[in-house]
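A protein chain is absent from this complex, but the other protein chains hold their places.
In order of appearance the chains are A, B and C, and numbering begins at 1 in each one.
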Amino acid sequence: MNSMEPAHGGHGRPTLAEELRRATGRNPARCYQCGKCSAGCPMASETALRPHDVMRLVSQDRREELLAAESIWLCLTCETCVDRCPNECDPARTIDALREMASAEAPASVPRALAAFHRSFLDQVRLTGRLFELGLMAEYKLRSGALFADVTAAPGMVSRGKLGFVPHPIKGVKEVRRIFDACERANQEKP
Amino acid sequence: MALPAEKIEAFEPRITAFVCNWCTYTGADLAGTSRLQMDPNVRIIRLPCTGRIDPLFVIKAFERGADGVIVSGCHPADCHYTSGNYHARRRFAVFNEILGFLGVEPERLTFSWVSASEGQKWREVVNDATARARRLGPFDAFRALAGRSA
Amino acid sequence: MKVGYYPGCSLHGTSREFDESLRAVAEVLGVELAEIDDWSCCGATSAHATNHLLSVALPARNLALAESQGHAEVLAPCAACYNRLAGARHEIATDAALAARMPELIGRPFANTVAVRNVVEVLHGLLPTIRVRAGQPLAGIKVACYYGCLLVRPAEVCSFDDAEDPVTMEEVVSATGATPVAWDMRLECCGGALSVSRTRSVVRLGRAILNDARAAGADAIVVACPMCHSNLDFRQSAMVRRGEAAMPVLFLSELVGLAFGVAPDRLGLRRHFTSARSLLDRVQPPAAAREVR
Partner (left out) sequence: MARIGVFVCHCGENIGRTVDCARVAEELGKLPGVAHAIDYKYMCSDPGQALIKQAIAEKKLTGVVVAACSPHMHEKTFRRACGSAGLNPFLCEMANVREHCSWIHEDRDAATDKAVDLARFIVEKVKRNVPLETIRIPVTKRALVIGGGIAGIQAALDLADGGAEVILVEKEPSIGGHMSQLSETFPTLDCSQCILTPRMVEVYQHPNIKLMAYSEVAEVGGYIGNFDVKIRQKARYVDAANCNGCGACQKACIVRKVPSEFDEKLGKRTAIYVPFPQAVPNIPVIDRASCAYFKAKAKGVKKDACGKCKEACSKGAIDYEQADTFVTEKVGAIVVATGYTLYSIGKDQPEGLRGYGEYGYGTIPDVIDGLQFERLASASGPTAGKILRPSDGKEPKRIVFLQCVGSRDPAKGIEYCSKICCMYVAKHTMLYRHKVHDGQATVFYMDIRANGKGYDEFVRRAIEEDGARYVRGRVSRMYRDGETIKVQGFDTLSGEPVVIDADMVVLATAIRPQPGIEQLAQKLSASYDAHGFFNEAHPKLRPVETNTAGVYLAGACQAPRDIPDSVAMASAAAAKILGLFSKAELEREPTVAKVDAALCAGCFHCERVCPYGAITRIEVRDRKGNLVKIVAEVNPGVCQGCGTCQATCPSKSVELQGFTDEQIWSEINALLA
């Protein structure tokens, strides 16, 4: 093995920690498991894996387990963990990067509701350049199957003038679509 | 400008090493007590500290027939004199660029840290520098110049 | 004073009253909000969670637009937009390789020169004027300033105030004549990112915030984020239990507007799901001289 190559986890590919270090610019090995991130995490009481658990599994190279975990999709990206981490780790950014990897490598593991939400959101933006919230809701409900979950919402929204009308695409919508394409291409080209 | 293979065989480069007394000289001593065999092309000149090494020494060595030069001292933070090696590092970072300007291939100068416990590393430095000089061939730019002016 | 204005999608939709109240307040303060022509969505949480490059490129397009339209700074009232725009700006400023890629990626020249401001920061910069223009209508009203997370974190991006002990929103509220209360939950996340997809988490988090504000004696909660607002306002009926009083949730610009004597309807207060009536009843009738044209 060439010593110049990045660390391997004994399975012929870079370790998860190494990949995340490249993606986030922060070294996951800095985590010393003090738990301060999890102590301040607003979702800690609901998730199976707390931020420090995620960092721990990263350091143990438990890729499949992490990418399949629902917990990474429950992060609110409130960044409390980032600001309070004593050792300058970035659990939120790490979780973001894991989500990206999960979407690419294990799309089936992405919780349906969330995948639907993000997909609907981005499709809206790609389509018109902006987010049209009524459109988002309709599409989200169709995709997630949660057709009646928020059924109280829309009528009140409309009567309060909150949802507006279906917008025209912005002038630069083609520009926005090009950005989407370019970013997706760049992601696929990543080793 | 690499030499053809048969000439590489015949050419024995001369290499001068300027080393500090406390780390690299002692590391080379350790290589000796450990009987680590290495290329016999390197001649050591002992100085108290890499901080004492004037870049002009290096130019002078090339002028006097060296085909390669090694400058080696204590690792950063381990200098016997606290900071001499830092001054050396700064000096040689600048000097490296000047070398090219002078017409000396920068690969002919090796700058390394070898501690008193790194006999093995000293052998690698010596063998690498020798192999590099062998590949680059004799350095005769100065010699030609000296011959003309003499 | 003229400032580039990036309303973002929410202010054109569910948080229309944020836009309306902000424009009304800006008029009184003599601030011209120059909307960035042809702005597009910042990508918010969804780009952030799925494609990091996209989450930088989408804001970058808007910053490039602002740049080409001659703005030195841009106001992004929505905290999510602010966070994404400021975050992208910071990331590009600290990553030379990323900066080099940007123009090609977004198909525009881009020098990353535009500063990103949030609404608290901008109003805070106008404190003396607010003090002068505010009458006494809010005297005696106690307000819980809720920062949430996107406005102050991460500290290296949102450096306009101390991430753990911010004071700017309280100072703006004091300038309006209302009284900020001391409370503990002002920096805790309301769960905005899961607002649609996981309502029960949002209810749990929101309830804790409402309870703490109530315990601190607040008459209303003031926010500067459409997501916090929609969570605490729209979903409040699910958060409160029988017998607990409703807690009006106002945008900071709405509160400032009330202090200026702007009519509640012009501030969009009727669009709220949780009635602000209990609060409006306590607002002193605005003096005629203060009525805004």
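FYI, a residue touches a chain if its C-beta (ideal position, glycine included) is under 8 Å from a C-beta of that chain, and two chains touch if they have at least 3 such contacts.
What you are looking at is a predicted structure, and each value in this text was computed from that prediction instead of being measured.
A.B. asks: Would you list the chains present here that the left-out chain is in contact with?
C.D. replies: Checking the complete complex, the chain left out touches A, B, C.
A.B. asks: By the contact definition given up top, give the residues of chain B that touch the hidden chain.
C.D. replies: On the chain B side, contact with the omitted chain comes from 14, 16, 25-26, 28-29, 31-33, 35-38, 40, 43-49, 51-54, 57, 60-61, 64-66, 80-84, 87-88, 91, 123.
A.B. asks: Spell out the interface residues on chain A facing the chain that's missing from view.
C.D. replies: Where chain A meets the chain not shown: residues 32-41, 44-45, 50, 52-53, 80, 84-88.
A.B. asks: In the full complex, which bits of chain C touch the chain not displayed? Write them out.
C.D. replies: Output for chain C: 162-165, 184.
Going forward, only the chains that are shown with their structure count from here on.
A.B. asks: Calculate how many whole Å lie between the centre of chain A and the centre of chain B, each centre taken as the average of the chain's C-alpha atoms.
C.D. replies: Whole-Å distance between the two chain centres: 53.
A.B. asks: Note the residues in chain A that touch 2 or more other chains, in rising order.
C.D. replies: Not one residue of chain A touches more than one other chain, so the list is empty.
A.B. asks: Give every residue of chain C touching chain A within the complex, in rising order.
C.D. replies: Touch list, chain C to chain A: 9-10, 12-16, 38-41, 43-54, 57-58, 61, 95, 104-108, 148-150, 153-155, 163-164, 187-189, 191-194, 196-199, 201, 204-205, 234, 270-273.
A.B. asks: Over in the complex, which chain A residues touch chain C? Could you list them?
C.D. replies: 23, 25, 42-43, 45-46, 73-80, 82-83, 96-97, 99-100, 103, 111, 113-114, 116-118, 121-122, 124-125, 129-134, 137, 140, 144, 149-150, 153, 156-157, 160-164, 167, 170-173, 175-176, 178-180, 182-184, 186-187
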